[in-house]
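All protein chains but one are shown in place.
Right after this comes subunit A.
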Amino acid sequence: MSLAAGPGRGRVADGQLPDDLKLVVDKHVAYIKSLDTRRDELEYHLTEHLRVSGIYWGLTALHLLGQPDALPRAGVLDFVFSCLHENGGFGAAPGHDPHMLYTVSAVQILAMLNGFEELETKVPDGKMKIAKFISKLQQPDGTFAGDEWGETDTRFLYGAFNALSLLGLMPYQRPNDAPLIDVSAGTAHVKACQNFDGGFGLSPGAESHSGQVFTCLGILAIAGELDSHLGEEGKDRLGAWLSERQLESGGLNGRPEKLVDACYSWWVGSSMTMINRLHWLDQPRLTKFILECQDPDEGGIADRPGDMVDVFHTVFGIAGLSLMGYDGLLEVDPA
C-alpha cells in the first residue's frame, strides 16, 4: 500500500458538467489495489513509517466502496502481525518501533477483517497484550503518550479509547474486572481542551481545530459523555463553529482562514453527525467539491482540485460522501 501521492490529479473530466459528476467507484477500487505495486518508486520506501495506517485507509475505502475483499485478507493479516512487538505494540512496518498510532491502525484492521481469532492463535492472550501496551501509556493527568518517549496528544487519547473499545476491553465492557485505564481522567482532560467557541484544541489553551474536535468528540462519545457534557447549547455553539468551516467552493477547512481540504469532509462532517448538526452544511455543495477532487480517469482523491491524489484523501473523501448518504456507498460509523 503506497502512501506516495499521484500519479493522477483531482480534476473534472473535460466537457463534464458539474451536475453530472459521479463517484468513479471502479476507478477508486483499481487505484487502491494498484498502490501496492508501486515499489519501484522512491516514495513507496520513504513512506514506510505510515504503512500500516495506509493499509487501514485503503481497506476502509474499499469497504465503503462495497469491495471489502479487493485486498487479500491473509496477506494483510500476515503483514499486520509482522508489525507486532513483544510488548503488545505495533510499529508502522516490520522493524519500526511500536507506537500508539500504528497500534490503533492495526487493531482497526483486525476488527474490520475479524482477525482477532487469528491474533489469539498466533499470540496467546494477544488482545490483552495489546490493551496493556495501550494502558501503560496513560499518564497521571489522564492523557496518553504515543510511545515510551512520552509526548502526549489528544490524538493518542482518542486512539487508546477507540482501540480498547474495538478490543472489547474498555472498563464499561468488562465491569467485573479491574479497569485497565482511567476513563474519567481522560475525559476530564478532553473537557479542559475545550474553548469558549465550542471547539477543542490540541491541549488546554490551544486554538480550536477540526481534527481535534473530531478526536475529542470521539473520546466523549466512546465514554458515553458526549450528550451530558455538551447539552443542546454546547452543540449549537460547536455546530456553529464547525459550519463556518464550509467555504464558497463547498469544501471545508480545518480552522478559520485556512484552505479547504477534502479530508476535512470527514473530520468536520463526522463531528457534525455526532452532534446531530450535519444539516448545517450545504451537503450538495460539499459532495460536488469532493467529486471535483477525484481523478476521473485513474481514480484516487486529492486534498483540492488540481493537486495530486493519495490514499489518505481518498478514504476521507469517500467517508465524507458516505456520511452524507451518497448513493451506493456503505454507511460509515461517525466515531
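Methods note: a residue touches a chain if its C-beta (ideal position, glycine included) is under 8 Å from a C-beta of that chain, and two chains touch if they have at least 3 such contacts; residues count from 1.
Convention: contacts and distances are computed from a predicted model.
A.B. asks: As a check of understanding, state which of "Multifunctional methyltransferase subunit TRM112-like protein", "snRNA-activating protein complex subunit 1", "Geranylgeranyl transferase type-2 subunit alpha" or "Cytoplasmic tRNA 2-thiolation protein 1" is the UniProt name of the chain not shown.
C.D. replies: "Geranylgeranyl transferase type-2 subunit alpha"
A.B. asks: Have a look at A:11, A:99, A:127 or A:189 and name the one touching the chain we're not showing.
C.D. replies: With A:11, A:99, A:127 or A:189 as choices, the missing chain is touched by A:99.
A.B. asks: Can you tell me which of A:69, A:233 or A:331 touches the chain that was removed from the display?
C.D. replies: A:233
A.B. asks: Which of these touches the unseen chain: A:70, A:111, A:185 or A:308?
C.D. replies: The one listed residue touching the chain not shown is A:308.
A.B. asks: In the complete assembly, which of A:90, A:133 or A:214 touches the absent chain?
C.D. replies: Once the missing chain is taken into account, the touching residue is A:214.
A.B. asks: Touching the missing chain, which residues of subunit A?
C.D. replies: Contacting residues on subunit A, toward the hidden partner: 2-7, 38, 40-50, 53, 56-57, 60, 91-92, 95-97, 99, 101, 104-105, 108, 147, 149, 151, 155, 158-159, 162, 194-198, 202-203, 205-207, 209, 211, 214-215, 233-234, 236-237, 239-240, 243-244, 246, 248, 250, 255-258, 263, 266-267, 277, 279-282, 285, 307-308, 310, 312, 315-316, 319.
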